[in-house]
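I am attaching a structure below and will ask some questions about it afterwards.
One protein chain is absent from this view; the other protein chains keep their places.
Up next, subunit A:
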Amino acid sequence: MPAGIPYEEARTRYQVGGQPRMRADDASVAELLRAWHPDHGAGARVALAVGVNRGEPCQPDLARHLQANALIDDVDIAGAQLTTTDVLVIGGGGGGCAAALTAAGEGARVILATKLRLGDSNTVMAEGGIQAAIGDDDSPQRHFEDTLRAGHFRGEPELVARMVMEGPDVIRWLIRLGMMFDQEEGQLMGGNLLRKKPGGATAARILSYRDYTGLEMMRVLREAVDLAPGIEVWNRCAAVELLSDERGRCAGAVLYNMEWRSFVLVRARAVVLATGGAGRLHLNAFPTSNHYGATADGLVLAYRLGARMRDLDSFQYHPTGIAHPPHLAGALISEAARSAGAKLLNGEGERFIDELQPRDVVASAILRECAQGRGIARDGQLGVLLDIPTLERENPGILAKRLVTVRHLAHKCGIDATQEPFLVYPTLHYQNGGAEVDVHGATAVPGLFCAGEVTGGIHGRNRLMGNALLDILSMGRRAGAKAASRDGAVPAIRAGIGHVHAWQRELTAAGLPLDARAPLLFPDYAHFDLQADAGLGSGAHARVVGGLR
């Protein structure tokens, strides 16, 4: 890590309420991104050597997982318990819950299997809010154009159009389920929902519940799923492979039940993958804001079965992750702070970017400051300052009223948010790309649907704040409904992992090793080895698992 200006020294240049100058800079946005964003530069991508996206670019760390061998082989699942259901939903975040609730609502029998517990997900961590164009100065058309523009016009207009048109209905659906939203003047009947303006949008369109929208959303969705008679929830059951039939359709999944330490085969007419993102792969050695289970499992499984991917080299690094104290590194400080007017300062006490630029631009600017020696070093961590104290001085009470989570976070960092600025550094936040889907979440593999962060196409190569929560719910509902319909779904006669054998041949032909395995299921530092845990032969020398499992 490059050197920075010592914290104490930088602190002497900082003053609450100071009027820092903006550092002169004539680099264009395009130059800034090209030179400093982790998606760009020499080591940013490799060409995939196997699978349907062969020859196309992919982030190198992710590529290692996509081009790995399966975790299991035929012998491992011989004699495993077998269950059948109509729809198997994999993943217990917002996308999975929306799919399960709609599928069950259509009368399908649903199993929702999730790796940790129902709700442990990126969804519960969302803070800022959800977009829906409901203001009189706003329209779905504006939402449509803002989303495409922010995504550098690489998103799919059809998908975006469906999402923005459904925005208001998704909010009504959430309210019907019992989710609360902030209001302008606190009257329940006939008042207006409070709207906030996200960076990069032309109208105030963020709806929220305080600054823990995801918590409010997820506890409602989880309770609804838990109480829905048509849904069985399987906690702590990770998908380790999909099942295919003789025609290459998706016919269910192999789950690993962590409680029983055994495999279960679930045959289903349709599978909805909603396994979320990839942050815990710590791509490019970045810290992450993501939950513990965000290890790109869905991407790996879908790709191996033949689903086409897109934008596998495009990720979002949120500008304001915590850099200090080290134990909170990567934790997110919501964009709400910058939207409200908080400024970023380098070690020389200067501003260096318009803080309300899109996330990729602001993150790149911070990386540049740090790489060029104007960052601030504290206990081995490097970053720049986020000036909350001045914001509070200029808007007394804003921390108590609007930025509740920021205040909590400051407390956890051991600082007084009215006196001391945060040290921040970009954090790996969101996977812009993923499985290619149609408006019903259908992939190219019959029987396999995807919803949520595991998909690509809506956000192009950069996502607006608040669009992910809308995306997962609108697509999740559509995928759930379609998966429940019996359109052309002929139950598979035989379901197995035949596609894995073909995959292994492909790996060998490409000269790739068979001993690298994926999905990862848990980050490296979880010290989890499936082979050893399940008592499989090849892992006999691996560490015997103790600890908390």
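In this section, a contact is a pair of C-beta atoms (placed from the backbone, for glycine too) under 8 Å apart; a residue touches a chain by one contact, two chains touch by 3 or more; residues count from 1.
Just so we're on the same page, contacts and distances are computed from a predicted model.
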Listed names "Protein-arginine kinase", "succinate dehydrogenase", "2Fe-2S iron-sulfur cluster binding domain-containing protein" or "Gfo/Idh/MocA family oxidoreductase", matching UniProt entry of the absent chain: "2Fe-2S iron-sulfur cluster binding domain-containing protein"
Among A:10, A:110 or A:125, the residue in touch with the chain that has been omitted: A:125
Full-complex contact with the absent chain, from A:225, A:258, A:398 or A:468: A:258
Touching residue (missing chain; options A:63, A:148, A:301 or A:399): A:148
Contact with the hidden chain (one of A:10, A:100 or A:215): A:215
Residue numbers in subunit A that touch the chain omitted from display: 116-117, 119-121, 124-125, 132-136, 139-141, 144-145, 148-149, 153, 157, 161, 164-165, 168-169, 171-172, 175-181, 183, 188-193, 195, 210, 212, 214-215, 219-220, 222-223, 227, 235-236, 258, 291-293, 325-328, 331-332, 408, 412, 521-522, 525-528, 545-549
